[in-house]
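The complex is shown incomplete by one protein chain, all other protein chains being positioned as in the whole.
Up next, chain A:
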Amino acid sequence: MASSLRRIATHSPQAAAWRSSLTPICRQFASDALVEIKPGEIGMVSGIPDEHLRRRVVIFSPARTASQQGSGKVGKWKINFMSTQKWENPLMGWTSTGDPYANVGDSALCFESEEAAKAFAEKHGWEYTVKKRHTPLLKIKSYADNFKWKGPPKTAE
């Protein structure tokens, strides 16, 4: 059921028309109206503390969970902030963090392509490295292989 609803949202022409009527307006505000953004500027104007303007981040594409077949989340790109400033809070035992980005990378930032992720990091002035994405290799498999003759039976040693 959920998926048919989703289909309506993404594929119905009404939604598309609504989106297309909106896009030019957004465009205007986003790129035409403002001057070109230089690398790092977004970070500076958005009130982010100075020490977080220079960060090293890793751009990567999360691998498929080994225990699940689903590939819905595969192929997206994420930013890992390598944030490890965490500690167990002595009061309640919860995890505290001293890093405003600690939960941003994993849960909030998701890009469709490597380029988008890079552009985002550049805009914020982060020093990034990109990790190569590993993809599976599809090789021919056949059910008949189960019954293939694999040489004479081995003598047990």
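In this section, a contact is a pair of C-beta atoms (placed from the backbone, for glycine too) under 8 Å apart; a residue touches a chain by one contact, two chains touch by 3 or more; residues count from 1.
Basically, contacts and distances are computed from a predicted model.
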Choose one: "NEDD8-activating enzyme E1 catalytic subunit", "Integrator complex subunit 11", "NADH dehydrogenase [ubiquinone] iron-sulfur protein 1, mitochondrial" or "Rab5 GDP/GTP exchange factor-like isoform X1". The correct choice is the protein name in UniProt for the chain not shown. "NADH dehydrogenase [ubiquinone] iron-sulfur protein 1, mitochondrial"
Contact residue for the chain not shown (choose from A:45, A:91 or A:140): A:140
Provide the residue numbers of chain A that touch the chain removed from this figure. 1-8, 11-14, 56, 58, 60, 62-72, 74-75, 80, 82, 84-88, 94-95, 106, 127, 129, 131-146, 150-151, 154
